[in-house]
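All protein chains but one are shown in place.
Per-chain numbering from 1; labels A and B assigned in written order.
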Amino acid sequence: MNFNILIDSCLVIGILTLACLCLATRNLFTAIVLFVSLGLLIAIAWVRLDAPDLAIAEAAIGAGLTGALLLATWRQMRVERAHGDADSPKKSGGENVSNP
Amino acid sequence: MFQTPDFKNNSYENELPFATRVLCAIVIGALGFGLIAALILTENISSSLPALVQQKLTQSGVQNPVTAVLLNFRSYDTLLEIGVLLTVAVAMLPNANFNSDINPDMPGGNRSSGRLVSVVNSAAGNPPLEAFLRWLIPMIIVMAGYMLWTGTALPGGAFQSGALLAGAGVLAQLSGRIQFCFTSTTAKLLLTIGLITFVMVAIGVATTTGVVLQYPLELAAPLILLVESAATLSIAAILLLSYNTLATQVFESPSEHSTFEHSAFDKQPSDVTETSAPNETLQSQTAEDPKS
Partner (left out) sequence: MTQDSLYIIASVGLFGIGLYGVIAAPHILRKILAINIMSVGVFMLLVTSAKNVNSTPDPVLHAMVLTGIVVAIAGTALALFLAGKIHALSEASDEDSH
């Protein structure tokens, strides 16, 4: 089999599987992390499609910054914890690194 | 899809019924197959634009065709895009919270709402992360500058380097030692400098060549670099502001009539009791917690 087609088909299968898994998991944190990894696979796909500028931009913006924004909002909404926990005030962004 | 989306619980009890979901999946699958068949069977339309870009590339001032298209041939699109980014920043700016409780006895503490970057000395330290960041953040800044400069000939450009700088800012904020305050004067300058520079360049070249956004041929390269540098700073500031707002937002419930300190955005205490109060400081929240 042609090597290029093999690489491309593995990439496409990985992208579609990650997209399905991202929307099918029950845990929201898992969905966000899968979305970040989907963004990284898409960056590799841009390289395969001869678009290096898009690959750099997708890796930085699409995977990195969107993941950070989503995780910040997820923490703000405190979905996984009980209802009463969500009223405690947030101090600074430094708390993100200590809580899993 | 016609039900109110869940905001609080990640529960699956309000899901659409199984039959509806299967029907949706079948319809979307059928449409998808139709689209795939149509796209694969269609011939690629040969457009005349790539040949045109290759012809005029030497007159554009840069050698990278994507940068030439973004900042010379289709510069109006980029101008409006920076305007869209600024609109989103203005929408999110009032809710960026900044804890301005300054501990004056702590040596080296200089947190105030007049500075863009403040160093927090009282936060719980994370020594490996801080040591790593001391190496990483300067390297990121150098890399962003390199990507801005080399965007004229190689892949790169303003958006990529702006995103890198925003990533460096997110890392700095996550370490807990550094806090950003986007109501300071420096921050407002950084947020708007991209659009202002672009518009001034656009109008300035109109006085020379007669058409808005048409660069004179010998000045094209320096003007593109100038616009790209300003756009990098602006994009980095706007993306960092988005993260800062989402990570530090605190909403006040509409019915609590609380006593709070006057912050930069408050006019009178009665103005903000019916909506969420931005820039709530930490002391006022700890004062209300025993009440709620």
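Just so it is clear, a residue touches a chain if its C-beta (ideal position, glycine included) is under 8 Å from a C-beta of that chain, and two chains touch if they have at least 3 such contacts.
As the structure is a prediction and not an experimental result, all values here were calculated from the model.
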In the complete complex, the non-displayed chain touches which residues of subunit A?
4-5, 8-9, 12, 15-16, 19-20, 22-23, 28, 31-32, 35, 38-39, 42, 45-46, 48-51, 53-54, 57-58, 61-62, 65-66, 69-70, 72-74, 76-77, 79, 83, 86-87
Contact footprint on subunit B, counting only the chain that is left out
1, 5-8, 10-12, 14-16, 21, 24-25, 28-29, 31-32, 35-36, 39-40, 44, 47, 49-50, 53-54, 65-66, 68-70, 73-74, 77-78, 81, 84-85, 88, 91-92, 95, 159, 235, 238-239, 242, 245-246, 249, 251, 253-255, 276, 292
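The rule is short, and it goes like this: only the chains that are shown with their structure count from here on.
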Chain-centre distance (mean CA atoms) for subunit A and subunit B, in whole Å, is 18
Can you list the residues on subunit A that touch subunit B in the complex?
26-28, 52-53, 55-57, 60-61, 64-65, 68-69, 72-73, 75-77, 79-80, 83, 87-98
Can you name the residues of subunit B that touch subunit A in the complex?
7-10, 12, 64, 66, 97, 99, 120, 123-124, 126, 129, 147, 155-157, 159-160, 163-164, 166-167, 170, 173-177, 179, 239, 242-244, 246-250, 282, 285-286, 289, 292
